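Below, a portion of the complex is reproduced, with chain positions unchanged.
Which chain is which? They are A, B and C, in the order written, and residues in each are numbered from 1.
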Amino acid sequence: MAAKPESYKPVSVHDLPRFAGIPTFMRLPYVAPADADEVNIGLIGVPWDGGTTNRAGARHGPRQIRDLSTMSRNAHHVTGIMPFELCHCADLGDTPVNPVDIEDTLNRIESFYNSVVERGIIPLTAGGDHLITLPVMRALCRDRPVGMVHFDAHTDTMDRYFGESKYTHGTPFRRAIEEGLLDPKRTVQIGIRGALNSDRDKDWGLEQGIRVIEIEEYNDLGVDAVIAEARRVVGDGETYVSFDVDALDPVYAPGTGTPEIGGITTYDAQKMIRGLRGLNLIGGDVVEVSPPFDMSGNTALVAVTMMFEILCLLAELASQRKPA
Amino acid sequence: MAAKPESYKPVSVHDLPRFAGIPTFMRLPYVAPADADEVNIGLIGVPWDGGTTNRAGARHGPRQIRDLSTMSRNAHHVTGIMPFELCHCADLGDTPVNPVDIEDTLNRIESFYNSVVERGIIPLTAGGDHLITLPVMRALCRDRPVGMVHFDAHTDTMDRYFGESKYTHGTPFRRAIEEGLLDPKRTVQIGIRGALNSDRDKDWGLEQGIRVIEIEEYNDLGVDAVIAEARRVVGDGETYVSFDVDALDPVYAPGTGTPEIGGITTYDAQKMIRGLRGLNLIGGDVVEVSPPFDMSGNTALVAVTMMFEILCLLAELASQRKPA
Amino acid sequence: MAAKPESYKPVSVHDLPRFAGIPTFMRLPYVAPADADEVNIGLIGVPWDGGTTNRAGARHGPRQIRDLSTMSRNAHHVTGIMPFELCHCADLGDTPVNPVDIEDTLNRIESFYNSVVERGIIPLTAGGDHLITLPVMRALCRDRPVGMVHFDAHTDTMDRYFGESKYTHGTPFRRAIEEGLLDPKRTVQIGIRGALNSDRDKDWGLEQGIRVIEIEEYNDLGVDAVIAEARRVVGDGETYVSFDVDALDPVYAPGTGTPEIGGITTYDAQKMIRGLRGLNLIGGDVVEVSPPFDMSGNTALVAVTMMFEILCLLAELASQRKPA
């Protein structure tokens, strides 16, 4: 599959029903990164769960998300944005991973994203467990820290596990801050909740200056105020969006490894992503979809709808950045 | 089964537990339409999904709804309405359908409903995909257009599919308006949402005068205001209620063909149906329950609870209309 | 539903597809026992699992069996027997049961079967756990012991449970022998296997003279020899057939309470039932289908196919016994 597609449009439902055809993200053409010079936004899968400390399965996430993504459509019903009209979108395939070697995998993912970043492609990623955001950031933010809007039930800023293990899906943002990829003072975490291993779990992130909006504050503030606060925190600088599906209540996303009850609704999550319109976004991801825990595909449908919300924002930006 | 029942009451749970017995709708007696002269409200299944363009399965809906309907009870806990005390209710069975011929099926369904309408029976239907509402309306509204309160994620007012196909579950209300069965100016659609195939998808319905309450407006207005608006739109004229379970958020109704995240809660849906009390209702349906996508039966339980809500309204009307 | 049907034939698939219609056993008419004077063979559900000591759920068996039985057809492909042409078959509904009172339930079931037996109807029963065979036998064999061909993984001849409990699904045939309903010397048990609570579990049945064909002997003999041996044991006398689906390997019948691996195939089970052709059969049952442990319905499909095999034998007998 070594050539550029004739168009960067989804296969039409009038040519092929939604259940038909090889499932690429949103029925877009597959383009290998090496052929992607014309691509503005690349949808990428990272099929990896080697950082998962309890229930694995997110390695199967990208495939199920692609499957359900064939239910996607073209025009946003609120903003009217039509991303596939605004810029070139393509499925860049899955990154390579090594299921039995974490550090090798982190390198393979980073290397793949380097080739994406070098071409000026904005990445929109489907995970994989949350550890994958670290190598994405190593490529995307290698020369300066960026801000982040982070939806999650967990802060993912733990330090070590089993004494020595630095890389798990509970540690990516500690590492990203340590490595200068993420600016904690421009980071907002929304939806944090659930019992803790210790009452000191929250301390490190807060000390770094992360703005943590726990679910109780989230519900007390209301969605509009949360959007405003998130915009205030990240400001005008470059910002990454990371959406862990366990930010949602498990009824919306049962197919995940570490569900926490009492979470966000999909309606409000959609509204919050829309609320990021106009920010200086450089990429995003939706992670922690674990198909073995939801074979119905409903979690993946939620995930791909969130990807579509993010895509609309990125496409608008991409179209504004394009040379005349 | 050629005779009238001794009573039109559900089998008592003190005689037979809920899991026992041949499952009819709400444990009512089965009465063939030809024997149904005494029946006021007929519960009818239309086991058909030939209009489904993506995930079929609604053909199995009526059976699963009957199964779960054995968990129904007799008295509405808010209004106090006891429908089986107010009028004669019966399960009229399933309409005939032809799984491999759409137009033949539309005729068979219409013919069945003609025999229902001729007897003055108010129909309460369990689908089936949404195309089935068209032949129901052809029988029920044949001589004048009626109003409609329509709960759905989709407007179902598309025109054609694959160039030539006029009859799909995305087109029934376009056809009904064209055929003079449905008055668009007395039609309100509640819960519409989700990405569109094109940013012009909304135009036709709005041009006809349909009042479309998208989910964003729905949430901004609040349920009480939506009820008021729905009542204003349909007014005092004859009105049909059509409830597509995909109006609900997929967590409440995963067993459906075209789920859209970010939908209505069952609590609010119940409240809205109750809010239609006193309108001039002529029938209703609950459609798009697709058991292969929810073998647990939870979607069917939701569907039958909505049917019970509608039934209470219809029974009250039937009792008021009965000659002294 | 107080009258006799116009015919005792299944609804034709050319009138109504298999997924349509209220599910009676094999799409036969429902006839209450009080109206069943013309019925030769009654298909009866006993929705009961109060005798289950581990995993309950067989109370839901008759309903799921009825559902899957709509896939039944009319002519046996090997023997050519067409049961619905030979005699009047009908669905007699479910017996009453009391989910919270075992002895009350045993009485209710027996009473129902008394009304069946009094009309000369041959009963073919869908359970329910295996305890239900006891009250069936109390009605059917009340005045003399009969023989039995018994397919099962377990002998079901235990004595007591928790010290005092006489009635469980592990004890029916101990009770039946004690009560003079079952002749142990004309009883053959096929498919017995699995670890035992004690190495003396087998003793009582063997002492009574039951012919036990454990699975190892069964496999060594081969199906033809097992059939011959079963026919030898029961001889020409009146004989009951009891088919516990756990006789089958759990891959064929996962929806059951006490699966034992290493069991019989459905093909061989069908062959063995056919091998009983011409015996003096007075009724039969298929028991221990537990839908919560197989929501797919595959176990119920197996069960109803076994019921059809037994029905063909019973129908041939009924037609031979009918007065000219």
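Just so it is clear, a contact is a pair of C-beta atoms (placed from the backbone, for glycine too) under 8 Å apart; a residue touches a chain by one contact, two chains touch by 3 or more.
The shown structure was predicted, so the numbers you read here are calculated from the model rather than taken from an experiment.
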Oligomeric state of the whole complex, in copies, if 3 are shown: 6
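Going forward, only the chains that are shown with their structure count from here on.
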Chain nearest the global centroid, as defined over all protein CA atoms shown: B
Far-end chain from chain A, centres as C-alpha averages: C
Centroid spacing, where centroids are CA-atom means, of chain B and chain C in whole angstrom: 40
Between chain A and chain C, centroid-to-centroid distance (C-alpha), Å: 56
Multi-partner residues of chain C (at least 2 other chains): none
Chain B-facing residues of chain C, complex: 1-3, 5-6, 15-17, 19-24, 29-30, 45, 47, 59-60, 62-63, 66-67, 91, 93-94, 96-99, 295-296
Chain A-facing residues of chain B, complex: 53-55, 161-163, 192-199, 201, 214-216, 219, 249-251, 254, 258-259, 261-263, 293-294
Chain B-facing residues of chain A, complex: 13-14, 17-19, 71-78, 80, 82, 251-252, 265-267, 270, 296, 298, 301-302, 305, 308
